[in-house]
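Removed: one protein chain of the complex. Kept in place: all other protein chains.
Now for subunit A:
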Amino acid sequence: MPRWITTAAAITALGAIAPAVQAEPLKIAIIESLSGPQTSTGRLIATAAEYVIDQANTNGGFNGEPIQVKEYDNAGDTSGAATKFREAAADGAHVIIQGASSAIGGQVTEDVRKHNIRNPDNPIIYINVGAEAMELRGKKCHFHAFHFTTTAPYRTVPLMQVMSEQGDLGKRVYSINQNYSWGRDMETAIVDNADRFDYQVVDKVLHEVNRIQDFSPFVARIKSENPDSVITGNWSNDLLLLMKAVGDANLDITFGTIFMDQPGNVANAGDVAEGHYVAHSSNIELLDEAGPEAYKKATGHYPVFIEPTTLNGVGLFAEALKQVNFDGGDINVNEIALAMENTTFDNGLGGMHVRKADHQAVIPIVVSQVASGVKYPVDGTELGFKPIKTVAGEDAIYPAQDSCRMRRPK
């Protein structure tokens, strides 16, 4: 049930004491997939974002008022997102948080861009915490969009760098990915870095998305090339079934993955998962215990999968709010956006900031290996993610795309 999460008592008390000037409260809209097949991801994002804002509110809110958060259910499709965006804009939202899908990300970022062109006096900020499509930072980039998640090359480079250092990458690398923009971004990144990490792409495969039930023909193809490692950006069933097919074929090949830490993956894959790599934007094994424990106390679970990204992104936003002061007057969204460009936020692994050219966040990437004997085992198994190395954001990030031509407010 969406509701403005407010400390109602504080508002009424404030209203009673100072009826003359009503400060403008900052309004945040979370437009997420809260029903339908993508609910599990959408719910995680909403929970993490609300956690950060609740913390900001216990520290005094913003502009003399508690920050107001409202959830909007986009039902997992772009039309639903467009509807909810207009509803949020009509409700006076200053900031929109979204992340569960690049398709919806594309819709929301474009809606925000057009809204800001048509209403230059009431702009809206879009905080992207999960949509990884390169195009959102390229052709579709704009001043009011901030991308706190990574992209295909951003994760592939540190993944292969660490695997190479560990001696698990080898000279023969096999690329298997899903045949749509994300999978193709992955393949490009794998091919482009061959010289840098001194390997040869022995074969590259693009397959249908979430339609293949039996990966054994693909595994036969992998086997025939005799690779040292397989790099894949596959997620969900495409990753699980691929790993299972490899396990069934008794192939001893190390996988480099991007989405191994999606809840349920390790449990479903079982022992097959052990030894495989994942590149993610945080690993709670490395964090100070207080953070994850406090999170678990508030939400019932440790931050997993997309939650650390959301905590970091919304965390930087909350940090930026401390840099601006409107003295209880009207909120100037452009000033908040400029503050976000100039804010450095310590996410527990190192400093993160936003790159001015395309508003891609520069975040350290952790490369971990599935292993037993970790502090936080996942999915009720013995296994968890053992951090191998943290790569600084500057070393991992891809160059800003030429297609991004950002117009800044005057």
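Basically, a residue touches a chain if its C-beta (ideal position, glycine included) is under 8 Å from a C-beta of that chain, and two chains touch if they have at least 3 such contacts; residues count from 1.
Criterion: contacts and distances are computed from a predicted model.
With the options "Circularly permuted ATP-grasp type 2 domain-containing protein", "NADP-reducing hydrogenase subunit HndC", "GXGXG domain-containing protein" or "Branched-chain amino acid ABCtransporter permease" in hand, the undepicted chain maps to the protein name "Branched-chain amino acid ABCtransporter permease" (source: UniProt). Mapped onto subunit A, the interface with the missing chain covers residues 1-2, 34-36, 39, 43, 47, 72-73, 75, 77-80, 82-83, 86-87, 89-91, 102-103, 105-107, 110-111, 114, 117-118, 131, 133, 135-136, 140, 179-182, 208-209, 211, 297-301.
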